[in-house]
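Working notes, structure below.
Every protein chain except one is present and positioned as in the full complex.
Coming up: chain A.
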Amino acid sequence: MRERITYFSPQDADLDPNQLEINDVKVQGPAVEAVREHKITLTLPELPSEIAGLLRDLDQLQLRWATTASYNTLEPFISRISPGLHVSYTPIKEDHDPWDREKLCTALQAFGRLDCSSPDVFINLSNERQAGSPALFFYNELEKLDGFAKRLGPVVCSGPTAAECRKQLQELKDAVSLDMSYDSTSEAVKIQALWPLQKREISVPASPKGRTEVGILRIGDAPGMEAHEVGVSGVLAVIGETKTPSPTMFAFAARHRAATGTFTSKFQQPTGLHPTLQLSLSTTAPPVDDDAECAPYAYFTFPKVIFADRYQLADELFLASKNLAAAKYVSEPVDLEAPAYTTKEWGSNVLLELAPPKDKAAAKNWTVEVPLHLRYLKPSPTGKEEAGIPFPAVFWACNGEQDVGYAINPFDRINLGYDGLFEPGTTFWHVSPRPAADGRLINNISVPVVKEGASQWVAVGTAVAVGLGFLWVLLKLMGGYAKSGHGTVKAAEDKDKKEK
């Protein structure tokens, strides 16, 4: 087990390394404006046996969670995904035993009640993606990690350090992002949690079982650094090994960068059954040299209640009228008619290329409209059902060299859903989301449904109306039959013949 805790501050942050107190059990320091990342690397034998057993059947597994709350962060911790829990995996065997999925689903219940038990709830991702991308994907909304931290405590915290372990788990309550990934090549599980940019005290206890590396860093120019790189400087320490912090300075090419500007996401009112999601962007193209081709994109994670119609998004004139350039990817399958309660898949992913205004000056503020459709939901007592649609990830994607050494970046993040749809050397310049009035990165929408109380009225009323209508028609038929029977009258036939 290895732990790495990084405090990352803005360039102007003021921190004197001499103020750090480093001893055998902890690193302590004054409060500083910083993002905090906690990375834990575990090997399979270090995991509880059921979890290790589950992972052995998988080629790779990624669990990613992002908070619904709005938060501030810094490069290189800038990459975004839609708020909620994203699960992707590849089984070792092509025709994997459904038992694996059931075991995985059971394990996932640690996060809360997740609706993953139906066989087709995971969607297939294998087409159109980079090699090495996961095969199956599932998403579930998940507001907080509180329940997860609570349920995990008894499983992972034991022995004399149990109290400290639980305290650390409790800190997950304030985390804004959590990644857990496993791959069969390294047989290692990596857990990365991120806390947002704010004034925070530096305090790192030694890992109870392994090595603990602490980095107190800030953005800064490193010598020999290239224009497209992110430079970092600061101090590093390993608890129990170093008594004084050792200065460091390095630079790396980052896959995920911060674009200027923000975006907002809201539903155009009234929403009806075919709502339009409006994304308003205040961003210009990222600061890259002219030969890099950049285009803005939005990557959506739509729970099954809402979907985009790939066929509607195929017409160029229609797309242009919405300031969209193209629907680059729509996950499959997306049933265009079924109600939510018979739809097995969790929902769908959509990657849209946005069309910024041609006039660069007008590009300061622009809006795109995403035409969507609601599925019918089950009856409710009020005739309304509330649904939360997570904000998309909005970014400029710029072409880059195929062999950029992104993997050198100690804070790199891959398999976020959208990155596999681009060439390997692509740089993603993320536009920060600006939340709605409630501070959440969720668009609420009210879906009209039939009122539950209608049920008895409708059953009786429909039967009565159909019965009456049927009887009326029957009476008319009987009246006709009484007058003229079921046959023809001879005279009519004669007339027909004469006419010929």
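What to note about this one:
In this section, contacts are C-beta pairs under 8 Å (C-beta built on N, C-alpha and C of every residue); 3 or more make two chains touch, one makes a residue touch a chain; residues count from 1.
In this section, contacts and distances are computed from a predicted model.
This figure omits one chain of the complex; the name its UniProt record holds, of "GPI mannosyltransferase 1", "RING-CH-type domain-containing protein", "RBR-type E3 ubiquitin transferase" or "Large ribosomal subunit protein mL66", is "GPI mannosyltransferase 1". Touching the missing chain, out of A:V25, A:V155, A:A407 or A:A459, is residue A:A459.
Check A:V25, A:I92, A:V155 or A:L273 against the missing chain and you find that the one touching it is A:L273. Residues of chain A in contact with the chain left out of this view: 270-274, 311, 315, 317-318, 320-322, 333, 335-337, 339, 341-342, 376, 378-379, 383-384, 446-451, 454-455, 457-459, 461-462, 465-466, 468-470, 472-477, 479-481, 483-484, 486-496, 499-500.
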